[in-house]
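One structure is given below, represented as structure tokens, and several questions about it will come after.
Omission of a single protein chain aside, the complex is shown with its protein chains in their original locations.
A and B label the chains in the order they appear, each numbered from 1.
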Amino acid sequence: MHPAYSVIFFTTASGAGYGILFLAGVLALVDRLPLSGWFSWPLFVVGLGLVSAGLLSSLLHLGHPERFLKALTQWRSSWLSREGVLAIVGFGPAGLFALGWLFVIDDTRDIGWFMEVLAVATAALSAVTVYATSMIYASLKPIPQWHRRDVSLGYLTLGLATGALLVNALGALTATTTHLVPAIAVAALLVGALVKLSYWNALRRLAPRVTAASAIGAATGTSVRLLDPPHTEPNFLQKEMGYRVARKHADKLRRIALVLGFVVPLAAVLVSFATVGPLTAFLAVVAAVSGVAGIAVERWLFFAEATHTVTLYYGETAV
Amino acid sequence: MTDLPRKPPAKKLGLVIDLDTCVGCHACAVNCKEWNAGGFAAPLSDTDPYGADPDGVWFNRIHSFETGTGSTGRTVHFPRSCLHCDNALCVTVCPTGASYKREEDGIVLVDEDRCIGCKLCSWACAYGAREYDVSEGVMKKCTLCVDRIYNENIPEAQRVPACVATCPVSARHFGDLADPASEVSRLVAERGGRELMPELGYAPVNRYLPPRAPTSRGESLTPTVTSVESKFLQWVDRLLS
Partner (left out) sequence: MRTPSIETSPPVSDQVKETTCYMCACRCGIRVHLKDGQIRYIEGNPDHPVNKGVLCGKGSAGIMKQHSPAKLRKPLKRVGERGKGALVEIEWDEALEIATGWLSEIRRTDPKKLAFFTGRDQSQALTGWWATQFGTLNYAAHGGFCSVNMAAAGLYTMGGSFWEFGEPDWDRTRYFMMFGVAEDHASNPIKIGLGKIKAAGAKFVSVNPVRTGYSAIADDWVGIRPGTDGLFIASLIRELLLADKVDFTYLARYTNAGWLVIQDPGHADDGLIARDSAGRPQCWDLAIGGLGDALDAAARPALVGERRLADGRAAVPVFELLARRFLDDAFAPEAIAETTGVPPATTRRIAAELAHAAFAEEIVIDQPWTDFAGRRHDRMVGRPVSFHAMRGISAHSNGFHTCRSLHVLQALLGSIDCPGGWRYKPPYPKAVPPAVLPTGPAAAPGEPLKGPPLGFPRGPQDLLVDDDGTPQRLDKAFSWDAPLAAHGMMHMVIRNAWAGDPYPIDTLFMFMANMSWNSAMNTTETMAMLTDKDPATGEYRIPHIIYSDAFYSEMVAYADLVLPDTTYLERWDCISLLDRPISEADGPADSIRQPVVAPDRDVRPFQDVLIDIGARLGLPGLVDDGGNARYPGGLRDYMMFHERKPGIGMLAGWRGDGSGQGTGAPNPDQIDRYIANGCFWFDEIPAEARFFRNVNQAYRAYGERMGFLDTAEPVIVQLYSETLQRFRLAAMGHGAKQPPDSERERILTYFDPLPLWYMPFEEARVDRTAFPLHALTQRPMIMYHSWDSQNAWQRQILGSNRLYMARALAEKLGVADDGWVWVHSHHGRIRVQVRLMDGVNPDTVWTWNAIGKRRGTWGLDADAHEATQGFLLNHLISDVLPDDAHANADPVTGQAAWFDLRVRIEKASDAEARESWPQFEPLPGTEVRASVPAVLKYGAGFRKAS
């Protein structure tokens, strides 16, 4: 699949954004969400900002953005519709929760039942929205690399990890860190790394399900070679789904994603447990920047490594 | 309405394409373009029409493959258009309801006024049958010539899809594949009509008739003589008597 920057940005940004909002909710529930405006203002601005930016960018890439409301109608069957609904619904509790936190609450130990409900809702909706996003891809049968359970797991853990890294950086910069956030980051990174490694391994061993023979109705086992494409110049399908990344290239990017996305942040965060002051802040920022960059690379691969059965009509022999 | 019809449609209109007779002439592709350019999904935009990278919306495209090797080798021309699947993922993934399958005849269509151009349906179609009109910002596709097959302004006999009416070798057949008595169902039964990518479970309605195995006829000739001269002697007796 063609790794369009809009989708890469959208999924990474909204993933991280929901990660932040999810954490905000959870931390608030366990009394670990700092009250300091230095911390909470940027927290909610960045969280909600990333989510909105992501949604906006995907919206702008529609053929008819002005009709976006129609996209909320088919939640019964369409994960894209569900994602849209959840995203919009999610703004409600998340927004109120942010307002409450920034303007009403003055004591973390007792935020009151109403705020607790909002916190729960924010965390839950954030998680479910990211899940919905992942299901848009996981529901696509023609793309074996996506049509898998672990795709959702990846989106959830990596969303949480990037969110945690950002919250951690924020905490470190505002010296309001608890050990809980980096701990969550470490945990999410570890799980995420495992998920990704096993996913990448699986792709290597992925046995093609559909052959060109099956695509043109020839007897199974018949060798099929494309002689001429229907048109001499590539069409929309080839441009959109014909993208092919060289295995060597992919391996390199996987290493980069692994190092930037997991190794560096893990190392940085772990070391930061033993440090104090500016150094901790520095490490936390390094971890966040590197992590987000790494996940962006991982996202690029997620698309570039995906193959579509339509390519069987354009020269691929098995997908 | 992006749910599929609850009960499978009573009628399953579709195409049966004979790969044993398709010569790959592109007549169906161009005639489809010509009919639909001014029809239900008009226009079928073409970008850079006279330049280096011409690209356009086509509901029907003809691929050429080579299959098998040696004596079983074969060149197969393969026309590709929407298969009007019973289990059409292009419909269920659509967030707006623009993409739908008709209850009355199973035809899968796009309601362009609802389409937001998210392209998800084109990702969901395993067969590459969705055609995005970049300049219109909406998705288009084979309409099974819904504006021909029921059209009272067209003589009864010609109320078939444009691609079917125009195919010079009659490799394209149109009819109701839900009706076992129909001509198309008969063809599918007789010729072992194939479903494309059955493993994906889209339950496409269209079928493809595979190339026939060549038959040899006639026992080998036995020369009545071995040498040329004796042949003439033989003729002298045989033809002159």
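Definition applied: a residue touches a chain if its C-beta (ideal position, glycine included) is under 8 Å from a C-beta of that chain, and two chains touch if they have at least 3 such contacts.
Predicted model only: the values in this text are computed from it and were never measured.
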{"item": "Interface with the unshown chain - residue positions in chain B", "value": "1, 3-6, 18, 20-27, 29-31, 33-40, 42-52, 54-56, 58, 62, 64, 66, 69, 73-77, 100, 102-104, 109, 111, 135, 146-147, 149-154, 157-158, 162, 165-171, 211-212, 214-225, 228, 231-232, 235-236, 238-240"}
{"item": "Touching residues on chain A - with respect to the absent chain", "value": "225, 227-228, 230-233"}
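As a convention for this text, only the chains that are shown with their structure count from here on.
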{"item": "Where chain A and chain B are represented by their mean Cα positions, the distance between them in whole Å", "value": "40"}
{"item": "In the complex with chain A, residue positions of chain B that touch it", "value": "1-3, 19, 29, 53-56, 58, 61-69, 75-76, 78, 80, 89, 91-98, 114-120, 122-128, 131-132, 134, 136-139, 194-202, 208, 210"}
{"item": "Touching residues on chain A, where the partner in the complex is chain B", "value": "1, 62-65, 67-68, 70-74, 76-81, 84, 136, 139-143, 209-210, 212-219, 222-231, 233-237, 240-241, 308-310, 313"}
